[in-house]
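Only a single protein chain was left out; the remaining protein chains are all shown in position.
The chains carry the letters A, B and C, assigned in the order they are written, with residues numbered from 1 in each.
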Amino acid sequence: MFMEIFSVIFNVGLTHYLILGAIMFCIGLLGLIISRNVIRVLMSIEILLCSVNINFAAFANYVDINNIQGQIFAVFIIAVAAAEAALGLAILLSLYRNKPTIDTEEISELKG
Amino acid sequence: MEFFVKNAGIIALLPLWVFLIIMFGQNLSIYENKKFTLWLTATSTFAGLICSSFILAWTMSHNEPYIQNFIWLEAGYIKLSVGVIVDNLSAMMLMVVTSVSLLIQIYSHEYMNKDEGYHRFFAYLNLFNFSMLGLVLSTNLFQTYIFWELVGVSSYLLIGFWFRRPSASSAATKAFIINRIGDCGLLLGILGFLFFSIIFWLNSSDVFLGFSSLPQAAKYVYAATGSTPMLYTIIAVLIFLGPVAKSAQFPLHTWLPDAMEGPTPISALIHAATMVAAGVYLIARVYPIFELSNDAMTIIAWTGAITAIMGATIAITQQDIKKALAYSTCSQLGFMVMAMGAGAYAAGLFHLMTHAYFKAMLFLCSGAVIHGLNNQQDMKYMGGLRKHMPAVAYTYLIGCLAISGIFLSGFWSKEEIFSGLLANNHIVLLIIALIVAGMTSFYMFRTYFLTFEGEYRGNEHPHNASKVITLPLIIFAIPSAIIGFILCGKFGLPSFDNFISPTHEIVEHSENFILPVISLIISLAGFGLAMVLYVDKYRDKLNINLDNFIQKVKPAYNFSTNLWYIDKSYYKLIDYMVIPVCKLMSNFDKYIVDGIVNLIALMTGFSGWVLRLFQNGNVQTYATILFGGLMLLTFVLTIYWLL
Amino acid sequence: MEVIYNLFFYLISFVLIISALGVVFMPRIVYSAVSLILAFISVAGIFVMLNADFLAITQIIVYAVGITIILIFAIMLTGKISEKKLWIAFAPRTLFAFAISGAFFVTILFAITDGFKLVARESNIFSATLPSLETIETLQTEGTTGIIGKALFTKYVLPFEVLSLLLIAAMLGAIVMTKKSGDNLINHTTKTIEED
Partner (left out) sequence: MHELYMELFNKLGIPEIFGEITWPIIPFVCVAALLIIVVLFLVLMERKVLAWLTIRKGPNRVGPFGFFQTIADAIKLLIKEDIMSKDTNKILFTLAPMIVFAPIMVIYGLMPFTEKFVAINLAAGLFLVFALSSLTTVGIVLAGWASNNKYSLLGGMRSAAQAISYEIPLIISVLSIAVISETLNLSDIVDAQSGGISYNILLNWNIFSWNIWPAFIGFIVFFICSIAEVNRIPFDLPEAESELVSGYNTEYSGMKFALFFLAEYSALFIISVLMVTLFMGGYLSPFNGYLSNILFQNIIHNQIILNIFVHFEQAFWLLAKTYFVILIIMWIRATLPRLRADQLMTFSWKFLLPLSLLNLTIVAIVKYLLNTGNI
């Protein structure tokens, strides 16, 4: 009984990758919300995107090995992430120029 | 030759390109030389003219029309398409439009040269050319409608060309609104027709509303509405409403005289030769629909007749040279529509063609006169201009002879109309037509004598028109003089009837010489009356006092100068009927509709106030709320999915 | 071989999770950046294990180099501030964040394992097993580049083109936003040097 459960857990399959993706997603989510530093928020967003990519690649490998469409989507996500990072930096810098802070607690221009 | 036919769409697209080039490039330095715009425009139109002549030659030898279609939009099972049709009718119209428009463009270069809106003018001109040629080349009613509207827009833009003048902008608005009434009718008619014939089109191999299957479709609709012939007549009359507005027929004609506020070349091109003729063209295109309903035909014929006589009576008393010509146009269009309605299909189109040339020329002559007198339009201040501008005077004379039906082209086309009316037993209409012909002759020569003969009564020093202006006039004089004779179909010459209506049964005219002789006599009588009344020499000799003469026929004279009181009654109608209703509706809108909207706005504002409490300005808090919601959603969905 | 594969998976996953946690919880932002590089390279390793060689290399070249350098530049350009220790926020939302991500993880885990069942996984769509050895063999010798390239230029050509537009728009946007007002973009460098 114990050996059976151990072998199920130990032998890596799709589920393992999905769980890994979920863990990464939760870590990214955590970082996105709790960080006080804008740059760290950007980093957390990258982690979020990475976790999605892991899931895509895992599905491509286990479900759609002949067409690997998941990988193609991951390529798109990577490109979008690059654009997002560049724009994030640009926004950060123009923010920093207008109000010299990168502390999210101090940035509250959206207050309604 | 096949090449030109297969690429006939290019003729229409060339002006569009030129329009875009001029419109988007008019601030570039290259446009400081105005010749660039002229060359661009004239070259494209000339290319169109060459293509059109090849197409015309092709249609001479081919009876089957060439049709090309592209599906433009699909909505369910309704497929609407655009395309190109090349048959005798469109070939003729192409020829007329491109040739008239080329000459007028050259003329405009001189006429508009000092104007600041030169490039805009040419851009609009090209837009008009595009829409008119597109209209001519349309394969189906739907496409026709699109270009119909485009033609209206370019007409609107050009009437209001000098938009800083209040009269011009209000004239443009008037033209637009009145055309809207007609277009509304046309659209309703097309939709009604489509509604009854939709099953026919689905089974047909032709495109929806295609002209080539229109006769069968009309028969189908006639059968479908068989129990209520009234319905079919209503549809036909609704379709006819489009031409009524566009061709300035009786109830909706009031915009055309006002449209003379636009530049004179525009009056010549759009409001005399081509666009107003589009109505007649449309009647010709959908002739199979009208043919089936006698009531509709009668309505058309009588509308034409009333317009013809009304235009003629008003034109007699006009002092403004362009207004006189405008009412003359009205009257001539009435002639054509009357011919169409009476069954003389080819005669109407023949008159359309001849009229296009001589009326364009007449307008250009009047433009030359106005230009030469520094924008003086009133004939009171003209006279004796033959000495100052002989070329203009002689071409104007040729035009007058042509329109009055004294031997030149108008004679032949009018003669066909008369014989067509006679052949279809419309004796009343024939009498009206003959009277109108006499009046035409009278008022045209009245304008001629007032303008070019006698003593000069104005203050400005008249100067002669330049070569660029006179050259198009002289070129125009040639077709105005001879085209009727060439195509009359008698004396072994080619017959316009055979060319234009190979599919329609040709009405055999009774070859009598009485009718032409009568019409000639009547025209000459009109000419004589004008000479007696308006040439000082003869008037003095016969001792006629014009003012006394007018006093004697005061009620009729007032009726005519007040434009049959139509405009005034329209204004009264609007004042006492439309505006109160509008006020009522406005109040409804203000207090009830707005009240509901304001209530909703208040509610939104309140909920916004509540939601604003969540907005503390920190983006991450928003992210928390967002992901919290996402988490809840995921949770619920997972539970729902697994259980 | 299977055992090695599994061991490698756990090794890389461990490094990945630790470095991802490092990104979030490192007190100094530069360490976070270095930790991020490690995380990205680990993700590339995961891709290699999933027979996605093209994706792994793209991951390195875009994430581990491109994005990381952008982030390091951002750290350096805001140097004065980032040296102050801006750690996690002590605000009510931090508590919420822990709760939400925890609940999220549990929910996803619940969904993936079909209600925490360890054995009976055949019933749902995740019951896919490792593909056949020949397929993996061909993928490993020929690589996935060819397949992805063909797909990008045939089936996905429209998204691909739209993506190129997006990248251009992002580039232009970034340039316009970071440009100081009144800067002459073209001659800026030469001008400053001439002034010096």
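Structure notes:
Convention: a residue touches a chain if its C-beta (ideal position, glycine included) is under 8 Å from a C-beta of that chain, and two chains touch if they have at least 3 such contacts.
Predicted model, so just to flag it, every value in this text is computed and none were measured.
One chain is not depicted; across the entire complex it touches C. Among C:Gly143, C:Pro159 or C:Gly173, the one in contact with the hidden chain is C:Gly143. Within the complete assembly, C:Val65 is the residue of C:Val65, C:Ala99 or C:Ala169 that touches the hidden chain.
Summary of contacts with the chain left out: across C:Ile57, C:Ile136 or C:Leu152, the touching residue is C:Ile57. Touching the omitted chain from chain C are residues 1, 3-4, 30-31, 34, 37, 53-54, 57-58, 60-61, 64-65, 68-69, 72-73, 76, 140-143, 145, 189-190, 193.
The rule we apply is simple: only the chains that are shown with their structure count from here on.
Because contacts link each chain to all the remaining chains, their graph is best described as complete.
Pairs A-B and A-C differ in how many C-beta pairs touch across them, and the larger number is found at A-C. Each chain gets one centre point, the mean of its Cα atoms, and the points for chain A and chain C are 6 Å apart. Residue positions 618, 620, 624, 627 of chain B each touch two or more of the other chains. Residues of chain A found to touch two or more other chains are 29, 33-35, 104-105. In the complex of the two chains, the chain A residues touching chain C come out as 4-5, 8-20, 22-31, 33-37, 39-40, 42-44, 46-47, 50, 53-54, 57-58, 60-63, 65-69, 71-72, 74-76, 78-87, 89-94, 96-97, 100-105.
Across the complex, chain C is touched by residues 618, 620-621, 624, 627-628, 630-631, 634-635, 638, 641-642 of chain B.
Looking at the complex, you find that chain B touches chain A at residues 612, 615-620, 623-624, 627.
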